[in-house]
Each structure stands twice: as structure tokens, then as C-alpha cells.
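Sending over a structure as C-alpha cells; questions will come in a sec.
Incomplete set of chains, arranged as in the complex.
Letters A and B mark the chains in the order given here, with residues in each chain numbered from 1 onward.
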Amino acid sequence: MEFIAKQIAEILSGKIEGDENAVVSDFSKIEEGKPNSISFLANPKYNHYIYETQSSVVLVNEDFIAEKEIKTTLIRVPDAYKAIAILLNFYNSLQKKPSGIEKPTQIHKTAKIGKKPYIGSFTYISKDVEIGNNVQIYPNCYIGSNVKIGDNTIIYSGVNIYSETKIGKDCVIHSGTVIGADGFGFAPVNDAAFLKIAQIGNVVIEDNVELGALVTVDRATMGSTIIRTGVRLDDHNHVAHNVDVGENTVIAAQGGIAGSTKIGKNCMFAGQIGIAPHVSIANNTILGARAAIPGNIKKEGQTFIGQPGIDPHDFLRASIHFKNFDKIVKRLEKLEKIIEKNNISID
Amino acid sequence: MEFIAKQIAEILSGKIEGDENAVVSDFSKIEEGKPNSISFLANPKYNHYIYETQSSVVLVNEDFIAEKEIKTTLIRVPDAYKAIAILLNFYNSLQKKPSGIEKPTQIHKTAKIGKKPYIGSFTYISKDVEIGNNVQIYPNCYIGSNVKIGDNTIIYSGVNIYSETKIGKDCVIHSGTVIGADGFGFAPVNDAAFLKIAQIGNVVIEDNVELGALVTVDRATMGSTIIRTGVRLDDHNHVAHNVDVGENTVIAAQGGIAGSTKIGKNCMFAGQIGIAPHVSIANNTILGARAAIPGNIKKEGQTFIGQPGIDPHDFLRASIHFKNFDKIVKRLEKLEKIIEKNNISID
């Protein structure tokens, strides 16, 4: 596929500076720019690359100000990061998608499959499964009984989905992810042993959700574990039984949400966070990497970092003091000695 | 399936208050109670729901005291949480189990399969495998050579079990879990490169063990990595080579136990903990979420939290001071200035 700068500017409603006939057939990072490729510049940290890049076209923010001569063709857009996202998705939508039902697969006779499916070899579809239109299920997946999967959802290879799970439209689920395994519920019996509590609830994943690779979303003890519309969970996240993750919340890799916790809408959590069981987190909460949240967060829009999570400014200053803790204690000891030597006392 | 309150009270040796003919055909959470369903109330935090719940029957602790009129039928039992566990398991035991050997599977001619097996499609059973009676192995599993699996064990879809692994009776292993991959052992050679140390030991999982989804239990370098009877490991746990996890120990999600460490019996670890290699943890140790244990714990029955793990009371107070660390240092600075201004000194 080949485009010229003018066509791309039209798609993005951008303004060209330079050669409007510059040819683009590929994408590249600005620091690794190649002729006939398009790059983007959104982070000012990378500004210096624009004067030397070999990319034929670079998307920049409207307000970008050049400090030297630029040889490449620019397309100015309101938001260069969003613009490249649109272009990449456009490019991706032109790629050929797999289709058809390959052999061998195991599809139960009671399963209902919508129009234009892709079902890869060695995928197992159980009793009473309902699959919408344009769904892609790659090889080696397991879809348990009574699972529902909405239109246009893509399930990559090696995904395991337990019975009763409901998945909405336009979702993407990456390889190795496990949805609907038993929640971790045990009642102590006698002194030591534990009795397993059968987990008879399910998992509900609404529309337009993306789950990364090797994510776990456990089924509810009773009722449903819910991942709401627009949620994105990166690789290795763990969502325990009866959790409810609010709309458009985004969680980077390796986080853990303990049982029965409710996460609000539009939250953004960095990697490796942890949230206690049975708590409620307000909408628009932001967590820094590795934040641990032991209790409810009631006020919306706050940011936390640390373990337990605190205000980032407090955390930053406290961390510096922590590093110097020994010096601080030595200063205290010095004062104590002075007070003692001078016979100053309370009494 | 339908039961009446009287039948349930008999199963649980409970005492009915209300309509002993109330019909129950489902379970629900007390806060989402529905007619003809049974709920339970164990956590006093949820007491207020009992006055409005639509559930037809609610299990409560013997000593529960109502503060208002209750419309639903109560069954009083010594431990409502344990009682619901028993009921759920009873309900689960009535569900139909999969059975038979589906096609296609790959079962080596030397493998021995016990009575009443379920082996799902696309499961691979290698040479000299021995499988007990009533074992369920879901689709897309890999069972390496010389693996032994005891009676009644359930292995969900997509589990990978390396050669020589021994698994006992009545175990449950959830999807995507990997048992017996190589331990992480490398000997430095020259300045920089590492020589892999072949891992020729195995993994032994005793009886009545439950492993969550996407758990790893690595094989021993020599000898065995051992998970003892009654252990429960939640999703994403990692058990390194030559570890020994004691009876009935329970570990919540995303924990990591480093190589050659020995964990005692009846320990309870919250999520995201980490334990150093080559250490020994006493019986009945409790770890709070995210606790990190760098050395031996010799005394039984202690609780730790923090990184490194300390007494929870110390941790709680220290965490509050940490948040206020900047103010504390400013108070110290103020004292230093006072001392200086007043010409008080050691000399």
C-alpha cells in the first residue's frame, strides 16, 4: 500500500508543510526513520530527532515550533499521538483477516455461530455456546458451555474461557488469558484445613474491552465479576471474584484487584498495583506504579503512590528522607546528646 | 432443582425461623437477593441488607440478633459462611460432569487411564503416564511422560504438565497453569555469559491441593519441588525449584516463593507476597498483602507486613510517620535551629 502526504493529511484533516506528494508505504519511529515511511513526534523529549530523521513524513502537533531547518515533510494535526493511532488503525483495518472454520475443531452441535466467523484449528467450543457475527477465535482456545461472545470480538490463540462467561461486542482478548476460573474462596474447618467454597457465579465482560496476555478474571462466588465497557487490562493482571471494574478504566501490567472490590470509572492505574478486597475506589482515581490501596477511596480524581498509597508529593519527599534516614536519626542523636550534656530536662 | 427451607435446615443441622416451606431453587448474594433464592449473612458489615433482601431464605450465625422485623425465612447455623460453603458444594456435586474420551486426543499406547475418565479433545498424554479413577482432564492440556495423576483430580483446559510430575488425589488445577518447567538455575561462566544448569528433578503435588489459573511450580534441580496436602495457591503464584510448601498453607494471588525455600504448615499469605530463596518459614505464619520476607522466620504464628516484613502494629504506625516524614524532618530542623541560636552545644 502506498499513500502520498496529501492523502494522509486529508484523512487526518491536517496541514502539510513540505512536499505534498511525498510517498509513504510504511511506519517508523522518528529515531529510526526510513525513506518512504511516516513517523510522529508528540513527546518534546524527542524533538531533536526531527532535524535528522530519514522519514519522508512526520506528524507533529499544531503548535510545534521548529528551531532549525527541517528537511522532511510535516503534517500538523491537533494531536499527533491520536493521529498516528488513527492512521495505524486504518492501516491495520486494511490487513487481511483470517476467516472460515478450520479443521480439526470441536464444535458442539448445540453451539450457535454467527456470520463470517474465524475459528482456528484445535479450538473447542462447548455446549450451548453463542457466538456473534465476525468473531475471530484463533487456534487452541477453549470456550466452556453456555458462553456468549458478541459481534466482532477477537480471541487470540490459547485463551481459556470457563462456562457461563458473557463477553460483549468489539472486545480483544490476548493469548493465554483465563476467564472464569474459580475465585479463591475457602472456609476454615477445624483447626487447619480449608473447605473449598464452590464458585457458582460467572464473569461478565461488556463491550469494547481489551484484555492483555495471561490475564486472569475469576468467576464470582455468586453473581458476576464484571469488567465494564471500554476497560483495558494489560498483561498478567489479576481480577478476583466479584470485582467490578468501571467503564474505561485502564490498568497497566501485573496489577491485582482482590475479591469483591469495586473500581470506579475512568481510573488509570500504572503497573504492579494492588488493591485490597471489599473496598471501593472512586471514579478517576490515578495510581502510580506499585501503589497498594488498603481501603476505600471516596473522593474522585485523586492520585496515590506508595504502599500504602499516599499523595505523590508526600511520597516523593518521604522517599528522599527514607534514603537519608540514617543521617536523620544521627541528627536526632546529636540533639539528644547536646540536651543531655547541657543538663536540660523536662523536670 | 428445588428444595424447601426445612430440607436445607436438615442438611445443615440448622434452626428455622419463619416459613419452613419456603422454596429455594438458586443462590444469591444478600444484597442482590431474589425470590426463591438462598443467601447467607456472615460479615456484620452486611447486616443491614437482611431487612430488605428479596431472598426467600437467609443463613445466619446462631448468635445473630435482629434489630428490626425480618420478612425472609432465617436458618440459624453455627457458622453461616461454612454452611453456605457446604450447600454450594452439595449443589455443585449435583451438576453433570463431563465424561468419556473425546476425539481427537493423543494418548500414548503405554499410558494407563483409570475408570470413568474425562479426557477432552486436543489433550496430549505422553508415554508411561498413569491416571487414576474419575480423573477429569479438559481440552488442550499437555501431560508429559511418566506423569502420575491420582483419583478424582480435575485438570482444567490448557494446563501444561512437564514429565515426571506426580499429582495426588482430589486436586484441582486451573487453566493455563504450568507444572514442572525448568527451575531458574544458571552458573556464571567467564565474565558474563551464564551456563544453564539442567533441571533434572521433578514436582510432587500431594492430595487435595488446589492451584489457581496461570500458576507456575518449577521442577527441582535435583530432588523434588513439593506442594503438600491441602495447599491452596491462587492465580499467578510462582513456586520456584526445590521449594517445599507445607500442609494446608494458603497463598493468595501473585505471590512468589524463591528457590529452595521451605514454607511451614497452615500458613496464610495475602496477595503479592515475596519470599527470598533458601529460607525457612515457621508454621502458622501470616503475611499481609505485599509482604516481603528476606530471611528465616523461626517462631510460629507470627504476622508480618511490609518490605521487609515487620510487625503489623509497627508497620501501621511507621506508615503514618512515613506519610508525614517531611513534617517530622522539619520539626527536627526547627530544634536544630533553636539549639544553634541559643548557643547550646556539646563542647
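Here, a contact is a pair of C-beta atoms (placed from the backbone, for glycine too) under 8 Å apart; a residue touches a chain by one contact, two chains touch by 3 or more.
Given the structure is predicted, the values throughout are model-derived calculations rather than measurements.
Assembly remark, whole complex in this entry with 2 chains visible in place, copy number of the identical chain is 3.
FYI, only the chains that are shown with their structure count from here on.
Centroids of subunit A and subunit B (each the mean of its C-alpha atoms) stand 25 Å apart. The touching residues of subunit B, when paired with subunit A in their complex, are 27-29, 32, 45, 79, 81-82, 84-86, 88-89, 91-92, 102-104, 120-122, 138-140, 156-158, 172, 174-176, 210, 212-214, 230, 232, 234-236, 247-248, 250, 252-254, 265-266, 271-272, 289-290, 307, 319, 322-326, 328-329, 332, 335-336, 339, 344-346. Here subunit A touches subunit B in the complex through residues 104, 106, 122, 124, 140-142, 144, 158, 160, 162, 176, 178, 181-182, 184-189, 191-198, 200, 214, 216, 218, 221-223, 236, 238, 240, 254, 256, 258, 274, 276, 278, 292, 294, 306-308, 310-311, 314, 317-318, 321-322, 328, 331-332, 334-335, 337-339, 341-342, 344, going by the rule given at the top.
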